[in-house]
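First the structure, in the form of structure tokens, and then the observations on it.
Every protein chain except one is present and positioned as in the full complex.
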Amino acid sequence: MALEIAKDGGLARPKILERILRLRKIALVLAYIGAYFCSQYLFDPVNMEVTRISEHSLMPGLVTPKFDKSGIAIQLYRRLTALPKSKSQQEFVMDVFSEFGLQCFTQKWRSTIAGYPKRGENVYGFVRGQRNDGAEAQLIVVQLGHSESARRMITRMLSFVDYAKDQVYWARDFVFVFVDGGHGPDSIEQAAFALDAFLFKYQKIESLTSKTRRNATVVADEIQTQTGALIAGVVYDLSGISVKGQHIINIQTNGLNGQQVNLDVFNGIVKIADSKHHSKVAIFGTLHRHTNSYMEYSPFTVPIKALMTQAFVSIEGIHSVMGKYGVQGLTVGLSHDYTERQSVQFVEEVSRMLNNVLERLHQSYFMYVLADDMHFLSIGFYLLPTFILICPLLISAYYEWLKVDSNSEIPLAVIGIHLGGYAIYLTTQWIFTNIGEVFAFSTEFPFVGPDGCNGQFGGSMDIVIIYLAVTMLPLGLYMFSIHPLRPTSIPIMRIFILLEVSITILCLSLINFGLGVFTAAIVVPITFLMTFESPEKTRSLYRSLVLALLHPITIITVLAWQTPGYSTTFIPKKEFDTWTGVPIMFIRNMIKNDTAFGSWHFYLITIIGWPVWNMIFSCSLPYNLAVDRVAAKDREEREAREAGESGEEATTPEDPHPPTSVPTAKPTTSNVSKRNKRKNH
Amino acid sequence: MRHVLLIFSAIIGSQAVLNTGLQLKIDELFDTPGHTNNWAVLVCTSKFWFNYRHVSNVLALYHSIKRLGVPDSNIIMMLAEDVPCNSRNPRPGTVYAARAGANLYGSDVEVDYRGEEVTVENFIRILTGRHHPATPRSKRLLTDHQSNVLIYLTGHGGDSFMKFQDSEELTNVDLAYAVQTMFEDNRYHEMLVIADSCRSASMYEWIDSPNVLSLSSSLTHEESYSYDVDTDIGVYVIDRYTHYTVNFLNKEVKALNSSANMQDYIDSCPARKCLSNTGVRKDHYPKDVKRVRVTDFFGSSRIFQHLSEEIVLDDEFWA
Amino acid sequence: MRELIGSLLVLVSFSYGLIEHFDEKVTLAPVRNNELRVDFRFNSDRRFDSRTEVNDFLTFPRIIQELLNRYAVHKLTVTMAHGRWNLDEWGLPPQPSAPAGAQVFAEFEAVGEEDADERMKFLVEALNGVLCTSISHIKVVTAPDFVVLENHKNRKRNLFKRYGVLSGETTCTENLTRLRKLLACKENGLSTLLHPSKLYNSLYHSSHLVIEQHREKNQCEAKMEVGVTVVMRNPSQKGQRPWSFADVFDRKLGSQCKIARSSQIDIIGPSGEITTTDVRNLTAISGAAPIDVSIPIAAIAQKQSVVKAWSSQGGFEQQHGMLTVHITNDDSASKIQVTQIIPYYVHLRYSRIHWKCDKGGNPSIEKVLKNSKGLEAPTLLQYKMSLSAGQTCELIIPFDKHLLRLEQYPPDANHGMHIPASSVFVEKSQFSYSIHSNAILVLLPVPDFSMPFNVICFVATAFALVFGPIQLYSTLWLAPVVKKSQWGRKVHRAILLVIIVFCLYAHMMDINLNEVRRGIETYFEKLNELK
């Protein structure tokens, strides 16, 4: 049998590729239009999947809550309110636990980051199920605090402890953690850090690896005793509201680095709120058509907010750090107007639900985009826009590949720039960890000061300013205009950039879709246009200058300004108004979250964003390259030929040699002559 | 143990002899059963706490047939999940099939296979009688050519399979082969196969062995539904089909000599109650179901011949 | 009347040199406010002459004797427990101490290791029959060198030992029923207090069966101990008036066990004093006039101090993990022997196992590591060391979590699998005991279970992609073709297209294969009817 495998000796490319290549010039536009309509279709709640609840998270909907100790809650609340100054809330909680006859300990923790000096004291107690083997546990977190709602929540949770310790049906133990968030404006974040410290010790992370973890950012007491593996964790507070007597519960699901809580937990809680307490659920602090039927909402509000939050907010709530330790965590903001009984019964039902869940929660419900409390889009669908968006880059890369010839090699500048980015990252992190956010320096010069003693010169600088100063100036523009690359290795450079960008976007959108898709939407056109061959000089200069302005930070800032409706949810007003405020705040948060919580933003922007931005200059600067022209000419005549011939491929005579093998000397000379011509004009 | 049983049955038999004329007339309505002993294999295939109802299905049926005289030694009960002593159970050590029902898990329950032992392999082994030599007697189905066998399967099923422990599947072909093997080994006289699961009619699709009557809780394209939910425990406590089956047994079949026939039983769960059409397969069952007592399968009337030779109880028996 | 029969039987049996005794005892001790500890002990022993082996059994269960003889068992301990023993509050656990789940320790004779393994398998199955357990898949380790359980302390040569723990195993009513069946007095005496509904509604429940048999020359002595230990909350939360049997067992003691040699009720008071009531001395006890006792509610004043042990887990991801066994000594120096069974599904990071002790640094440590033969056999880690008073030591065992074959996973693989509790045998100057820590649950990496076949198809396709071309390209010969016919390929493509279209259609209509099959069958039946 004859198995025909090589058209034209393997030199002919399949026609489909040819067609795609012809589309290259409009690929970007097509991709954008495609992605736009695709996402408009996908992210419309009407077309999304309805959240289906698997059987075991349905259980709590059937259980009748039995909590009846609201008296104790009120009484404890009085005690807590009348707490003498000498006594801390931690001690109060300890006392209550010991009155219940339960184990309770405190854990002092202190941050080792100079730029993030925090310290505090957590309290954690255990309620052990009577008849289980203590191999599993569920985590319940409440933030300590002196505000009225905080005190209410603490005491209600304590009354639940009192109730839970007498129940016989707990298959999982309880770990109650009362985290100490301080009283500052960033108390939520600090509480998250405190919870991080607790989980870090609870899961014994540092003794896992052979050598000591070098990024142990916290010093904390060891955990006195441990119960089993943590299945899920819920943070409770009273941040919910009620509109016209309609209770609205506020649920936060976003974790660090785009991790999200398992959808089943979310569904179960929504169902409890709906069926038992006739309360609505607001996500991302947004009312949507289900929560509030009086007003008209754009269906895309919630999805966009979801993506924005996932992309740019590292610490949405205290629960956000749980994902780091493999705990399914979310924050439930119970309605502020709930009675003691109602709110604790809510807690009871959620605990019963988590108690009934039998296995590790199923993995296929971690990646979703919520449109409202009953519609979601799962990963299989939402990746589509990203794929469409990176198509032009791939096409372009393939196109460039056809120009590569034997004597084009990978420029070492690539490695150099990346190493530079890494160096910047390390130094910034080191300074932030060991010296602090604002560090002072002073030097002495011998015998130049007044009356001959040593003169001093000193000053203090903000690391953020330094970072901005270092990264904002277009190093690449300078480098590649002084030493441009060899024209023959430009295609390689383009391919490299295109591939790096697309691979990064791909990986990013797999883990943190929000970040991935926004990056794609902004970076793809820039990369595509800047790596496109340019016929004349002015265009190159122009686009290089534009590129110099398009620093990642600038883009983020402009983006934030352009979408106040969304960005103000996580940008404070003060920063938003001043024009340097936003970038500085961004960098500050990035560095802090990177060192304190291990979020990836700073890493990505410094180690990939900045080098790529600089590398693109090498492709945006040169113009009117020989390789480009040869390729273009070659393409034209082939297309002409194919247009001329009727479509049968068997007999079309064709050049067996690839177009790339045309000697490069001639075009370069012609290139020179052309330039002279242009001078003459 | 066996002697006691014999003596006891002798007493029963002597009572059966002094029957009234009415009883004799009633007997004419029925074919004389050809079996001497009854066996039952009751299987709850589904793991996990929220499948409480499947365990209570099996237990409810277990108590009914025990009441009708099938001894523990003749009942092989497989429970895939330990529901009564599950730490999620608010009433430890008990199982209730209804909110105001009796405890089905008293101290007289004998579970033969439980937990991870409830596998497709073990089920097939029980039917075909091919065991690991060490398997104790209480775990074997020691039937002969004179035994009526009741096989009851409950759990989560699909089209032509039944899920065991939510991980492996018993296909209807496997079941059919097992039954066929039993027939060829002469291990049953008549058999009643009941499948209570979704799409359960597909379970007996391939059974072609003679003297097998098959029932199911729903037709191949239907789901079966649960009956009652206990909001203290937070789970459904029994399935509809089994609920009405047990009801029927408790109301109509009060004693062994009850005159209820299989047709009554088949009609006991109409679609308006079960919310699904129950399936019946009679084509391999030669008798007319109207002339078959329910107790031929659900009870053990111990029709026995007198033994002429002496029984020697070997060590196997005691192991 | 019954005494008469009993004495007659005894007389009869004496002629064979057969002596049997049955003792029963229940101890009630309040361990903490509102918490009561109840210990049942039923001992029955049997002394007979092996030459005149008789099949008469008065009080000793025959099946146990069969077990002892058939498998040449010298000593066998089976424990089943539910819940956790609270070492801090409740003091010394019942001996032999029981980890959550089931535990089997067997010493028996065999001709060789293989034979011993085989014999153990049979023994376990037989136990399933006797105790109505389901421990067939227990993984046993061979011959621990150091002491594991207190009652298996004294080591005998030329015996084969097997030890296994099954953490997932549950214990419930049916086990209790079977245990009661072993007793001489099933329906009267103290055994009537073994009422499931109360015993299982408790904080902790453990039951054990210990059987042993010695023979000097011809004199055989078989012993059996059945023990049930329960710690329960005060059912009536009043807390003022002392408890009665009705509170504890929700029934009163309405009968006596006449054939028992002794049957007594011990009640331990707050200051440790013991008030003993011998039921056999009580006259006129009947269902009409049951006896009742009053149990003080106050907790015992001085708690006896015990060595404490608990296990904890490190790491959450499914690749690596760490097991830490924390052992805290009480206020006097003691020698301890730690035993940890490492199941086959985790891989020991041997070079990283180490001890961490707080005061006095690391004591001298003897160590044993044993691997049992077989694919799924566990590894045995044992340590022998001596702790100074109040010293706390941590045994840190890092491990890798293994990916297993599909059929090796339990049905609920996503739930994770247990690493059994470690047992600590404590040797004081005057006495010794064993305690158990808690089991931990490790999340193993799991393959895709969602559908058994699609993954295999996926993998097999990949292999076709890998091996096919290599075969093709290395075995065929490349040559220029002038003219070739495309129709073969076209037909091929057409067929593929049809198949794909059909699959898509079936997917949209969610038709499954069986329905397709049935459709075809009914069609053929129609055809048959036509002619």
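Some notes on this structure:
We just call them A, B and C in the order they show up, numbering each chain from 1.
The rule is short, and it goes like this: contacts are C-beta pairs under 8 Å (C-beta built on N, C-alpha and C of every residue); 3 or more make two chains touch, one makes a residue touch a chain.
Keep this in mind: contacts and distances are computed from a predicted model.
For the chain that does not appear here, its UniProt entry gives the protein name "GPI transamidase subunit PIG-U", which is one of "Centromere protein L", "GPI transamidase subunit PIG-U", "Dynactin subunit 6" or "Exoribonuclease phosphorolytic domain-containing protein". Note on the chain not shown: across the whole complex it touches A, C. Touching the chain that is not shown, out of A:L506, A:I522, A:L541 or A:L559: A:L506 (per the contact rule at the top). For the chain missing from the display, the contacting residue among C:H402, C:K428, C:K490 or C:R517 is C:H402, taking the whole complex into account. Of the candidate positions C:N151, C:Q318 or C:T392, contact with the hidden chain is made by C:Q318. Contact between chain A and the unshown chain involves residues 1-11, 209-211, 259, 323, 326, 360, 363-364, 366-367, 397-398, 401, 406, 409, 415, 495, 499, 503, 506-507, 510-511, 650-658, 661.
On the side of chain C, the interface with the absent chain consists of residues 317-320, 344, 347-351, 367, 369, 371, 379, 400, 402-407, 443, 445-448, 450, 455-456, 458-460, 462-463, 465-467, 469-470, 472-482, 484, using the contact rule stated above.
In the analysis below, only the chains that are shown with their structure count from here on.
Think of the whole protein's Cα atoms as having one middle point; the chain whose own Cα middle lies nearest to it is C. Judged by contacting C-beta pairs, the busier of the interfaces A-B and A-C is A-C. With centres taken as mean Cα positions, chain C sits 30 Å from chain B.
Each chain gets a centre from the mean of its Cα atoms; for chain A and chain B, those two points are 57 Å apart. With centres set at the average Cα position, the gap from chain A to chain C is 46 Å.
Among all residues of chain B, those that touch two or more other chains are 48, 85-86, 92.
Each of residues 82, 200-202, 412 in chain C touches at least two other chains. Interface residues of chain C facing chain A in the complex, by the touch rule stated above, are 33, 82-84, 100-101, 167, 200-203, 205, 310, 312-317, 320-322, 324, 352, 396, 398, 412, 414-416, 418, 438-443, 450, 472, 476, 478, 481, 484, 488.
Across the interface of their complex, chain B is touched by residues 62-63, 66, 70, 82, 121-122, 124-126, 128-130, 132, 134, 136-137, 168-174, 176-177, 180, 195-197, 199-202, 409-413, 449, 512, 514-515, 518 of chain C. Considering their complex, residues 55-56, 59-60, 62-64, 129-132, 167-171, 352, 355-356, 358 of chain A touch chain B.
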